[in-house]
Each structure stands twice: as C-alpha cells, then as structure tokens.
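Here it is: the structure, laid out below.
Missing here is one protein chain; the remaining ones are kept as they sit in the complex.
The chains carry the letters A, B and C, assigned in the order they are written, with residues numbered from 1 in each.
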Amino acid sequence: MPLLEAAGISKIFGKLTALDGAALTVGENEFHGLIGPNGSGKSTLMKCIAGAEVPTQGKVSFVNTDITAFTPTERARAGMSLKFQITSVLPSLTLYDNILLALQAQSSLLDLVFSRTRGALHDQVMTMLTQFRLADRAFDAAAALSHGQQQWLEIAMALAGKPKLLLLDEPTGGMSLEERRVTGELLQPIKQHCSLVIVEHDLDFIRDICDRLTVLDQGKVLASGTVPEIQANTSVQEIYLRRA
Amino acid sequence: MSKSMSAVKQAIPAELGGETDVAMTERVAIAQAVAGRKVLPVVEGVVLVAALLAPLVLQDYLTVFATRVVILALFALSFDLVWGYAGIMSFGQALFFGSAGYGVALLARDLDITNIFLVLPAGTLIGLTFALLLGGFLLLGRHPSSVIFVSLGTLTGSYAADRLARGWYYLGGQNGIPSISSMTLGGYEFSEGPAFYYLVLGILIVVYLLCRFLVRSQFGLALAGLRENEQRIAFFGYKAQHLKAIIFAIGGAIAGLAGSLYAFHEGFVWPNMVGVVVSTQVVLYVLFGGSGTLIGAVIGTVIVEGVSFWLSDNYRDIWPIILGVLLLLVILFRPLGLISFVLGERERVGSFSAKRKEKRNAAP
Amino acid sequence: MFDRQLSRRRFLSNFAFASGAVATGVGSWVIPAPWANAAEAPIKVGIATDLTGPIAYAGNADANVAKMVIKDINTAGGLLGRPLELYIEDTASNESVAVGNVRKLIQRDKVDMVLGGITSSMRNAIKDPIVARGKTLYIYPQLYEGKECTPFLFCTGPTPAQQCDEFIPWLIKNGGKKFALPSANYVWPHTLNVYARKVIESNGGEVVFEEYYPLDQIDFSSTVNRIISNKVDVVFNTVIPPGVGPFFKQLYEAGFLKNGGRLACVYYDENTLNINQANEIEGLASCLDYFKVLTKENPFDAKIQAAYEKDFPGNFLFAAGSAATGTYRGLKLWEAAVKEAGKIDRESVAAALDHAKIAEGPGGPAEMVPGKRHCKMKMYTAVAKGGNYEIVGRSDGLVDPKEC
Partner (left out) sequence: MANAFVAAFEILSFGAIIVLIVLGLGIIASMMGIFNFAQGEFVLLGAYITYLAYAKGLPIWAGMVAAPFLVGALGFVLEALIIRRFYAAPIVAMLGTYALGLIIRESVRGLIGGFYLTVPEPIGGSIDIGTMHISAWRFTIIVITLLVMVGCYLLLSRTSFGLRMRATLENPSLARASGISTPLMYGATFAFGSALAGLAGALIVPVFSLSADLGIRFLIQGFVAVMVGGVGSFIGPVAGAGVIGTLSAALPWIMAPVVADVLVFVLAIAFIKFRPQGLIAGKGV
C-alpha cells in the first residue's frame, strides 16, 4: 500500500475549477515532485492533501486511513506536515521557541502547563537548529532572519514532529543558487524516515532530489512517473514549451 | 503613516500573516536595543511596593477607592490573558465578572451565605462555567471561528445578559441587588478599608503569580504561537481551539473571582456589571496599559481609573470626551500601551528556552 | 464668593480654576461658606446627583436648587450660627461611579447629610454607603415607587398613594373605566402599578392589560394595536424616555386621542413636554406636587421660581419630575429639623426630621409623617394644553404618603 493516495480530487471555487479529478500516489520514503505551469492546481492539491482546503469531490487516504474529512490538526497528528508557500514562521518568537513549539505539539496539556518536556526537548531543539545551520541565531527573533533562512527554519519546524509525510510548497522560492544547493543537501538525509511531496518551479532542483514526478495541467494529471519517464514525455515538453 | 500602521500591526500579531516589511525591521531594532536588559521585573517590583504601601499613605476613602482599583485590576488580568496572550477578542468579559457578582449576591441575599471560603470559590466557579459554555459555543467546532465572530459573539452575549438582567425581576431588574451583606470569615466581617484592601491585594498577587507561571510555561508558548499565527499552530497538530477554550475558561474564572470580590466590596450589583459598558471598560484598561504583559493590565487599570477619578472631579462635563480622545491617541500612537515606553518588544514576548542563561550569552 | 449672578459658564471656569488645587487633594465641587470669621466650623451638606449622563438635565436642576437653598440659608445667617458648605458630587447615571463619589462625600468630606439620587437604582446603590456603612443621614428627593423604609433615609418626593389616590378617580371621571398599563420593566412601574390597579379597581375601573418593556424599547406597534383594538379609555403610562416619545407618537398616529382616549403619565412635568410635538400629547394628564403654572396663583411659588430662573437661566428647569421640588423641600425640612435639634449629629437631626414641617414650599406646605420618614404634601392634577399645563384638580389638604 502506498503511504498517501489521493484520487479523483476536484476543487471548485465559485465558477473556477481549480482541480478536476486530480490524483497523487506517494510511496514510503519516496520524494515526489509536483510540477506544472502556473495555475495548474499544484498548490490547491497540496492544500487539499494537507487539509487547508476541503475538496469538492474525491478521497484522500493516508496510512490506510480515509482522512478526507480530517482537520489539519488531525492530519498533523496522523503524521503529515506542511510548509506553506508563504513563509509562516512566528516572527516575534525566537528561533529556539519556533522549533520548541513544533516539537511539543503533541504533548499533553499537563505537560505543557507544567513545562515537563522543556528540559528534555532542549537537545532536540539544538540538534534541529544545528542541522539546519541556524544554531548561532537560536535566540534571535525569527523575523530577523533572511528570507532563505526563514524557509529553512520552516522546513525544520515542519520536520520537528517526525512526520511520515512532508509537504513542501515552493521551498526554494526567493533563494539564491547557493541556498538552493544547501536546501537540497538539507533535505537528502530525511529520506530515511520520511516521504516528501514537493511543489517547485525550479526543475533542476526537482530533478536532483525527486524519485518520481506528477505533472498537473489545468487541474488534471497530465503524466506521472519516474524522472526519466517524465523527461521523455512529449506532452509534458509541450506544455513547458508553450509556457516558454 | 507607515510608522503608526506598522505599530498597529505589532499589536495584532495574529493578523500579520507572513509579511516582511518595516514592522519587522523595526521590531528587530527594538529587540537588539533591549536584549540583555531586564525591565519587566523592575516594573513589577515598583508596582508591588507601591501597592503594599498605598494604604499607609492614602486617606481612608482613597484606600477604599484603591481597593476597587485592585479588584478591577484582577478583572483586567482575566481579559489580558484571553486577549493579550491568546489573541481571543472577548468583548464580553463582563459577562463572567457580572454573573459571578450576581451569583454571590443571590447567595448572600437568599441563602445568607457570606463566608469567604464559600463565596469566592462559588464566584470563580460561576465565571468558569459561563466561560466554558460561551467559549465552548463560540470557539469550538469543526471550523475555527473567525476573530470577528468571536468578538461580536462575546459582545452580543454580554449585551443579551445585560438585557436579561434588566428584565428579570428575580435579579432586581434595573435596580439590581442592593445592600449585600459583608463578606465574613468566621465572626469577622470584611468591611471596606485596609483589611479588605490587603485581602484583595493578596489575591491579586497570588493570581498574578499563577498567570505569570502559566504564560511562561510551554502552554504559554503555545498561546504565543496561537496569537501569532493560529493556522500554523493547528498544522503542527495542536488542538488550537481547545487551547483557546481553556484559556478563555481560565480568564472567565478569574473574572468571576474579581466579580464576587467587587459585589461584596461595593455592596450591590446592577445590570451594567454584566453589560457592554463594563466589558468595554476592561478592554480600555488593558489597551492603555499594554496588552500581552500582565503588569500592563494592572498599570492600565490604575491609570484609567485614576484619570477618570480625577477628571470626573475636575472636568466633569467633558471627562467622557477626554477619555475618548486619550483612548484614540493610545490606539493610534501607542498600540502596545503605555508600558511600551519602558518595555521593549523582545522582552514583552519573552523567551521560553530551557536554559535562559544561554540567551544572554548568545545575544549579539 | 458666591456670586448672585453666577452663571453656568462661571461655574465651569471655576472648575478649571479649582483643578489647580487638585494636587493638594481638593477635588470635589466645594462652594465655600461666605463668611470666613464664623465662630464654628461650617456644616457640610452633600449633594450626589446625576450631573452627567442621560438624566443630567434633572441632576443639574437638583444641584442648582441646592445651591439656591444653601445660599438663602447662608444669607439669612446660616444654621445654628454656622455657615453651610455645599459639596456636590456626580453620580453620572452610573452606579459604580456614584458609589465611589458618594464615598468621597462621606469619607473624605465628612458631610453631615447627603441628599440626592434620582433613579431608584441609584438610590439602591448609594443608600448603603451613606446610611449603613457611612452612618450618615440620607434624603431622597424624587417621586418613586415607595416601600423604602430604611432608617435614616427620608423621602421627600411623592409616593404612589399621593400620585394615584386623587388622580385615578379623576381619570375615570374624565377618561373612562378601561385602563391600560404599559410600563418600562423596572421596579418603579411594577410597584406603582400594583397600587394603581388597586385604586382603579376599587373605583369601578378595569385594567385591560399591564405589560412591561425593555427600558430602551422604541417600537410599540403591538402595544398600540392592543390599546386601539381593546378600546382602552385611559393609557396610564409608565414607559420612560427614550421609549415614551415614540410610544406617544404611535398612539397619536393610530388615532387614540382622536377617538377620545386619555393619556396619563405621573412623572410628566415641564421637561418632558418637549419630547413630543404638542398636538401628539394634547390632553395628557399628570399628577405631581408642583407645576410651573402654579406661579400664577401661589406667590411663594412665583418667588422661588423667579429666584431660580434668575440664578440659573437655561435649560435645567425647576420642575417636579426631575426631583427639583423634592430637593427644595428636603433641604428646607432638614433645615427646620437642625434648628429644632440644635445640633448636627445624625440621631438628633433624624429625631427632629421625623416630624419636621415647613409652612411654605413648592406647591404649598409640607410635613413629615412621624415615624414614617415620608412627607405629606399638596398634589395637583394638570393636563397638557398646547404645550403647557393647566391645573384641573388640587388636593384639599396635604395628601398622606401611606408608606412604611
């Protein structure tokens, strides 16, 4: 069984059909790229999977459970994690607290009130920060970071809860080339315990890290397969040519 | 204009979204300027000493006035917890304050119960129960309620309660319940004066310390996150609405405690006490002092009540207008309250790290 | 110095001036005694009334009356050879503010007596700080629902008995037997209606309905409809502003007056006449202890009315419904009591006030009913004609308040 299976997903906003029977299947420990031209429905599909939008039609299964009607909180507790397209770190909190907040999400109320997990989580916080090269800024407000660093912080936060599936919406947006390279390096190690769905415009980046790709066009799946398969697909080349 | 605009945004971090603009750079500047300097404990200490000494230097009737202010400060604390820390706009905080006041007034009137160990817990419980009911209704559910819905919902709740109290003859209708007997401890009666003052001051200090513990705990961190970006917190897997309902209920309990003290101190309860007027008043206290800092709520209460007391003495005809103008000025130019003159943003938000010492070492 | 020509404007500027003294702790509105060389300390009179808020027009009139009376007493040599000092505090139509300010009178200024409060809820709120906790004499000057029997609390305004006993038979004779009692939902109308119903029924009248509305209700279509369709003769109204204006207008527009209906409203005085156009309340009947039109027949009324208007020209009228007459009466009765007692402590003054009398007051003489702490007075029935009142009935002697 695949880890995530979304089938027949439609989403209609008023008169606009954003998704029209789209589907996505992701296996365990698989890095899956979601690509397509602007307005093809990539972000909407991500949101429907993460629970930020409720699909008009269709079904989402995750670890053999139908989660279509789950709230974002319930999805997160089932092991799904999302990094938004627009960075949404908590700007006036320190980096340390941002990570701590993500780590303690499933602590019980009493643990929270009496801060029972605070000491135990300290090492984990510092490990995460070190891993994402942010340790020296641990006690700065998140707002003080550069845009790229904020993206890393958010990826770190998304990974903090040890998710089974991580959804990344344009992680390299606004990054320099060097920052993109580092982002790729930072993502590689997580493959051992986590699957990844990634929406990205930077095709080189996608090609470098993904195992499989799904191409959306006008709310429908145009093609799905391994990276070489997709690269060889003529209709995919066509839409990207059309865009150029 | 951009300056005050960004300042307004700072007051409402939950609505900031993820923008990067002037506000952020400003905030950073403040953060860096203040890092390593601890102002808050100093402010708290000064207020505590002033409060302890007050009855010694004040005339009798001013001690009675100060008692009232301390009770209202307790009430302000309840609102600050809900709005300043969790970002829930409760325009109906008086509902819990007043219903507890009515509750203990009825206990005293109909059942002759005035023992402090019965009436104060009873009032607290009434506030808690009403807050659980209203908060549960407004905040819980499959979809998170909008900020506007919660604020107008609480406002309407308080308004409807006010009208119910006015219409309900058992509660004394428009006249309220007068001449409530004094609160007792065995044979001792708490009548207005220094003893009552130190009683409520003691309660305020205990509640303040509890709140301080709460907002600095990991629970407080979750609230801070909630205030900044509720959606983000929900996506981490927090039961955000439950957290909000819990802090709302705690706020209601504290408001109830304050309301029962108020009823016994003033000796009467009347419909305004559950209504929009008192609900708005508590918003003013916290706004003036500075939301999101516990001491700001206390300072705001003292300032607003003190200024009103003075203005109503000397500029009686126009004091509501002056109050309105002052309020508008604070909202426009000091949205973080008067405390922001001495307290930086960084310290206001605070840090929840396990080893606080590292903070100073790591700060640039 | 207390200037004869002191206008409201001057008072305001006095205020601003007085604020300079705030740092030393002097805050409230003090009118110092006129002589500095008095042998003894002045007697302190406290007034707590609604100077701001929705019924400020009444409170300001009461404060003005107090200034006038205190000035007269001082001009005549004071009381017991001592001057009087007046302390005025605002109750702001806000019970919470009021209690704080009344405490100022009691605890800071240590006044010897407090007069004031207009609404029943205000009296309820401040009586405890004055009488029980403050151990001070309290005079309540407004017409009200009765049943206030607190020791050391004296009432100098009309009670339901005084307003109904002669008025309702007159209404039955000059209106009809079918009464409707539309009322604002608070204590005064509830209690007054109990009494009114008794009088109506014992005089052969009938109450078609008695109904209560929120105080700020402003739409009365269902009520008006019931009045019209039940062919009610007399609307005995206890709806108060802001509802009363729209209510009377809707009644008028529905043809109630045109069909010969009679409006009755026992708190209506010269202030409230302006709420409606004159034609909408033509023939409205009221029963009070004083109407301005009495100045034509009573020289004493003419004198105080003229004195008041000279000192306080403007909008705050000397009228019965706003407790101005009760304030006058209360202060004068208290003066008589202090003179008789020869001292100023609460017990002695209360003992004398218990049976105090004045030969002249607004509307005529007045005397306290011994042991009852309420006041006998003359009562007048008047109807509105073209925006003015016309006296159509007067009590033979002093009417008993029948309280306590």
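We take it that contacts are C-beta pairs under 8 Å (C-beta built on N, C-alpha and C of every residue); 3 or more make two chains touch, one makes a residue touch a chain.
Just so it is clear, the model here is predicted, and its values are computed rather than measured.
Just so you know, the chain we are not showing touches B, C across the whole complex.
Of C:49, C:124 or C:271, it is C:271 that touches the chain left out of the display. The hidden chain makes contact, of the residues B:47, B:147 or B:195, with B:147.
Screening C:40, C:216 or C:297 against the full complex identifies C:216 as the residue touching the chain left out. Checked against the hidden chain, the listed residues B:51, B:95, B:108 or B:155 yield one contact partner: B:155. Although one chain is not shown, part of chain B still touches it, namely residues 1, 4-5, 8-9, 11-12, 15, 89, 91, 137-138, 141, 143, 145-149, 151-153, 155-157, 159-160, 163-164, 167, 276, 280, 283, 287, 317-318, 320-321, 323-325, 327-328, 331-332, 335. In the full complex, chain C makes contact with the omitted chain through residues 52-57, 185, 211-214, 216-219, 221-225, 229, 241-242, 245-246, 249-250, 253-255, 258, 271-272, 274-277, 315-316.
The definition used in the following text is that only the chains that are shown with their structure count from here on.
A centroid comparison over C-alpha atoms places A as the chain most distant from chain C. Between the CA-based centres of chain A and chain C the separation comes to 74 Å, rounded to the whole angstrom. Those residues of chain B whose C-beta lies close enough to touch chain C in the complex are 59-62, 64-65, 68, 163, 166-167, 169, 172-176, 178-179, 191-192, 266-268, 270, 272-273, 277-278, 308-310, 312-317, 319-320.
Those residues of chain B whose C-beta lies close enough to touch chain A in the complex are 13, 16-18, 20, 24, 27-28, 31, 142, 214, 217-219, 221-222, 224-225, 228-229, 231-240, 246, 345-346, 349, 351-355, 358-359, 362-364. Of all residues in chain A, only 50, 52, 71-73, 76-77, 81-82, 84, 86-94, 96-97, 100-102, 104-107, 109, 111-115, 117-119, 121-122, 125, 136, 138-141, 143-144, 147, 157, 161 touch chain B in the complex they form.
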